[in-house]
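Sharing a structure below in structure tokens format, with a few things to ask.
Only a single protein chain was left out; the remaining protein chains are all shown in position.
When the chains are written out, they are named A, B and C in that same order, and each has its own residue count from 1.
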Amino acid sequence: MKNLTYKDVNKDVLRPLFTPDYAYLGVLGATLTVLVVTGLCWLYQMVYGLGVAGYHPPVFWGVYITTFVFWIGIGHAGTLISAVLFLTRSRWRTGVYRAAEAMTIFAVMTAALFPAIHVGRAWYAYWLFPYPNQRQLWQNFKSPLMWDVFAVSTYFTVSTIFFAIGLVPDIASVRDSTTGFTKKLYGVMAMGWRGTDRQWHHYMAAYGFFAAIATPLVLSVHSVVSWDFAMADTPGWHSTIFPPYFVAGAIFSGCAMVITLMLPLSILFKLEDYIHVWHFEHLAKLCVFTGGILTYAYGTEYYVAWYSDNQYEWGTFMDRVYGKYWWVFAVMVFCNCIAPLVWWFKKVRTNYVGLFVVSLIINVGMWFERFNIIASSLAHNFDPAGWVYYYPTWVEGGILVMSFAWFFLWFLLFVKIMPSVAIAEVKEAMRPPLKYEPEHAAK
Amino acid sequence: MRSLPRASVVFVLVSAPLWAMSSCATNAIANPADEAIFPIGSKNLLPNAVVDMPMSASPLEIDKMTFFNEDLSVAVGAPPAEAITQPIAFPHSLHVKDLGMDCQYCHSSARKEVHAGVPPTQLCMGCHSLIASDGKDGNPDRPELEKLKAFWADGKGDPIRWVKVHDLPDYVYFSHKRHVLGGVQCQECHGQVQEMGVAQRVASLQMGWCLDCHAQHSLDDSYGTQQELRRSELKDCWTCHK
Amino acid sequence: MSVAVPVELAAAASPVKAVYAHMDCLMTGIVNLKKAGFTDLMVMTPMPRHEVEEAVYEGEPSPVRWFTLCGGLFGGTMVFSLMSLTHANWPMILPGGKPVVSVPPFMVITFEGTVLWAALGTLVGLLLNCRLPATDLPEEACDPRFSSDCFGIVLERVGANDAAQIRHILEHSGAIEVTGGVAASPGAVANHGDSHHG
Partner (left out) sequence: MDLNRRDFLKSASLATAATATACTIDARTPIEHVLPYVQMPEDELPGTATYFSTACGECASGCGAVARAKEGRVVMVEGNPDWTEGHGLCTRGHFGLVGAYSPERVEGPVTGGANLDWDTALQRVAEAVKAAQAAGKSVAWLGNYRTGSLDTLLGEFGTATGLRRVHWEAFGVESLLAASRAAFGVATLPTYELANAQVILSFGMDFLGTAYGAMGMSKGWSSAKNPANGGFVTRLVCVEPRAGVTAAQSDHFLPPNPGTELAVALAIAKLAADKVKYPNAALLAAVDVSAAAQASGISEEKLNEVAVWITDKASVILPGGPANAGTSSSDLAAVTYLLNDICGNIGKTVVFGKEQSYGTVSAYADAKALLDDARAGKVGVLFIDGANPVYNLPAEDKAAEALAAVGLVVQFANEPDDSTTPATLLLPPGSSLEGWGDANVTSGVHTLQQPGMTPLKLSRTVGDVLLGVAKLLALPEPSARSNVEFSVGDGSVVPGSEVYTPSTVAQQPMGFAHESFRVYVQERWKRRVWDGVGTFDTWWVGVRQKGGSFNPAAASALPLTLAALPALPAAIAGAELALCIFPSSNFGDGRYSNRPWAQELPDPISTSSWGSWAEIHPKTVAALGLRETDSIKVKTAVGEVTLGYFATPGVREDTVAIVYGNGHTNVGRYGTGRGVNPLSLISSAVDGGSGALATYTTRAAVTRSDVTSDFFALSGNLTMDGRPVAVACSADEAVAQPTGKAGSVLHLHEPEWDKRLDDANIHDFFPEPQHPTYRFAMAIDLNSCTGCGACIAACALENNIPFVGPDQVRRGRGMSWIRMDRFIEGEGEHLDIRHLPSMCQHCSHAPCEGVCPVLATYHNLDGLNAMIYNRCVGTRYCANNCPYTVRRFNYHTWTWPESMYLMLNPDVSVREMGVMEKCTYCVQRTRSVKDSWRDVHETVPDKALEKLTACASACPTQSITFGNLKDSAGTVSKLFLNPRTYTLFGELNTKPGTRYLAKARHHLAGGAPAHGSPAHGSPAHGSPAHGAPAHGEPTHGLPAAPESGHGSPAEHKEG
């Protein structure tokens, strides 16, 4: 970092806010139209029934649950970067963690759409929540789907609080550097934050606890999501490897999405001083590590199926490679196992184009990995008379695009409304301004 | 890519939005004419015009209404008293309280069968062909009996289209026989009918209301001896759901 | 924590505010003030500095942790009891004769409840302890420079006769600007009501 002063930090980070240029408005408009158009797909499905999608016995889950797990997985990297790395005091966290945390919340908001989309009677989806009712009907808390409901809602609440509290000091900076209505608005949001010693004292304590609380969530939420499959007795699903396998996959796709989002952000908003190549290199290393875990997990799954000599398991795994979904398996292996290996070379790891392209490939690969687990296991179940393959329809394609549009819409709004780099944290990481030479300055 | 399965969507690797839009309707309906022959129903997602208040805000219902009475969206109970007009204003109080007739004289299949049954016109005419018709006993103005005679038309008239006051949804299996033989009094569910003129619904007839009795009667929810187990059948969903 | 000096004893002067551009000057200012016994001070920094915190709080831990603990325990027990009581209310004969209250699956949701309520407890603790939304801060503390590049020290309750000594300490500690401390006539002193620490 060239020698920046605190004033430079405020100026640079607050510059992109509030003044939308034509490029930004163009992208925002495009995202909104795509969202509205594909939103109609969802309405079409609600009115005419789930039959407009491609599901049929025995494959009752497909694109929607794949996309649900995909978006929940993306969320975890944000919490990892902002909470876990806070506890480990790693230095490269400061520039990236605010936008990563924002990505988490928007990813979980996108994932929260899917229980309503995927459920047959969306107008009774609220029955999944335990509220007192005169029919004395409650939920089956032993069902993995109920664990999901609690896990996702807890994760969303905790991440939002953690994100909002982290923003308060920066909102105060925005308040102080704006005038008129925005000043009044941000003043209300900053809740009168002035950075007094009392406020910082309790704030740092609370921030530490939030990080401590959010850390187990990184592991538990995606384990609960993997239990949707691990608790079932479908061949190819019920294995104890699923929780770590899914968590590694989550961090893998999450870091890739962080790279995908941060690169254009730092270039377009000229934040290279705060989010520079050094950050992306760390993210890339994290991806390569978790990619390795995934490759190992794929191998283990096949070995366990072969070694168990259970013909249903082995039949399903063989069908994944030789059956009609052979190309899903091929895409998955290429994107998750082979593509990230290029990041072993420093030249690729530090080149912006290399980072962006491979991060996209990783996320495509992760979507296919979940589709491979879900659809091919259900299509090749126990009873050979029930083997019928599932093909998605345009409605599912539309709703998948809607989830991306929904996610990018929130991210675009965030970038314009809130500072996308944590001003307070960056200042904390800089050397404080000293009047006298360092040797006899304050310790 | 002919080798790919016919109806599959080709996943374009480069960009998800393009891929989604290009996954054209490959498995659209093969024979459009079939769409007319096999029409699929649609769901009216708009909330109903009437504000979701309990039907007849009788005192009984308010205290029973717990925090969130959400199954109003299910056809239950019956329209409020003022909304229905019966073809004949049959006074229950006169027949039951003053004349002392038993409920099952008219509703004869209550102890035999699922439906309590509504008496055929023939049963009414059993008495009213003699009693108090066309002013024989010096009391000419009895409009309701004129209507009854019109319906009877000596055996060839139309059936009387009574409006259902206690109308459970079609998916409910409520057997009068099991309740009557089980010792439940008519008044417990239908209210003090002998006091009423035209019969009206008193109880909410909603699931929670039924469950209160069922829960109370299935005293022993644990699975002890045979008899307790039988009683826990009262909290078995398939006992009342079809 | 310093013992608040009863206001009615000392005639009050207007609050003293010092603005620093340099970290070392701020630290010398704080140390000298505390050495001189003026512990009722408020330090504004644009970013959390642990040196400032040690100087002002001398390692005293924040009570937010108790809120977290209570929130977590409450959440865990509440969720577990919700599940157990509701299953006991209508004991569906769940699959394979599984027990009505089966611990392993309930532990998953109890963990989620604990984590959720721990976070909510921490939030409540933070808001209470920081007295957010803070509406009673003196407007001296509300200097926009404190959120960008400058540090500040504000002493609200200043005895008339101490004002001069405080101004002296602050000026000599390298503050780029020191204001306030003027011995106002009794009428002019805004009645600050109970002394409360910003």
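The working rule: a residue touches a chain if its C-beta (ideal position, glycine included) is under 8 Å from a C-beta of that chain, and two chains touch if they have at least 3 such contacts.
Keep in mind the model is a prediction, meaning the values are calculated, not measured.
A.B. asks: Could you tell me which displayed chains border the chain that was left out of the figure?
C.D. replies: Spelled out, the missing chain touches these shown chains: A, B, C.
A.B. asks: Of the listed residues B:97, B:147 or B:177, which contacts the missing chain in the full complex?
C.D. replies: Missing-chain contact among the listed residues: B:177.
A.B. asks: Check the options A:95, A:315, A:398 or A:432 and report the residue that touches the missing chain.
C.D. replies: In the full complex, the listed residue that touches the missing chain is A:315.
A.B. asks: In the full complex, which residues of chain A touch the absent chain?
C.D. replies: With respect to the unshown chain, the touching residues of chain A are 48-51, 54-58, 60-61, 118-122, 124-125, 127-128, 137-140, 142-146, 149, 228, 231-234, 306, 309-312, 314-315, 318-319, 322-324, 378, 380-388.
A.B. asks: Which chain B residues touch the hidden chain?
C.D. replies: 6, 27, 29-31, 33-35, 37-44, 48-50, 55, 72-80, 83-84, 109, 112-115, 117-123, 151-152, 155-164, 167, 170-171, 173, 175, 177-178, 181, 223, 226, 229-230, 232-233, 236-238, 241-242
A.B. asks: List the residues of chain C that touch the chain left out of this view.
C.D. replies: Residues 92-99 of chain C touch the chain that is not shown.
Following the convention adopted for this analysis, only the chains that are shown with their structure count from here on.
A.B. asks: If every chain is reduced to the average of its C-alpha atoms, which one ends up farthest from chain A?
C.D. replies: That would be chain B.
A.B. asks: Among all chains, which one's averaged Cα position is nearest the averaged Cα position of every protein chain shown?
C.D. replies: Closest to the centre of all protein C-alpha atoms: chain A.
A.B. asks: How many angstrom lie between the CA centroids of chain B and chain C, rounded to a whole number?
C.D. replies: 62
A.B. asks: Using CA atom averages as chain centres, what separation in Å is found between chain A and chain C?
C.D. replies: Distance between chain centres: 33 Å.
A.B. asks: Pull out every residue in chain A that's touching 2 or more other chains.
C.D. replies: Residues 136 of chain A each touch two or more of the other chains.
A.B. asks: Note which residues of chain C are touching chain A in the complex, please.
C.D. replies: 21-25, 27-28, 42-49, 51-53, 56-57, 61-62, 64-65, 68, 79, 82-83, 86-87, 89-90, 92, 94, 98, 102, 105-106, 108-109, 111-113, 115-116, 118-120, 122-123, 125-127, 129-135, 137, 141-142, 144, 146-149, 174, 197-198
A.B. asks: For the complex, which residues does chain B have touching chain A?
C.D. replies: Residues 4-5, 7-9, 11, 13, 16-17, 19-21, 23-27, 40-43, 45, 64-71, 206-209, 211, 215.
A.B. asks: What residues on chain A touch chain B, complex-wise?
C.D. replies: Checking each residue of chain A against chain B gives 34, 38, 46-49, 51, 54, 123, 126, 131-136, 324, 327, 331, 361, 364, 368, 389, 391-394, 397-398, 400-401, 404-405.
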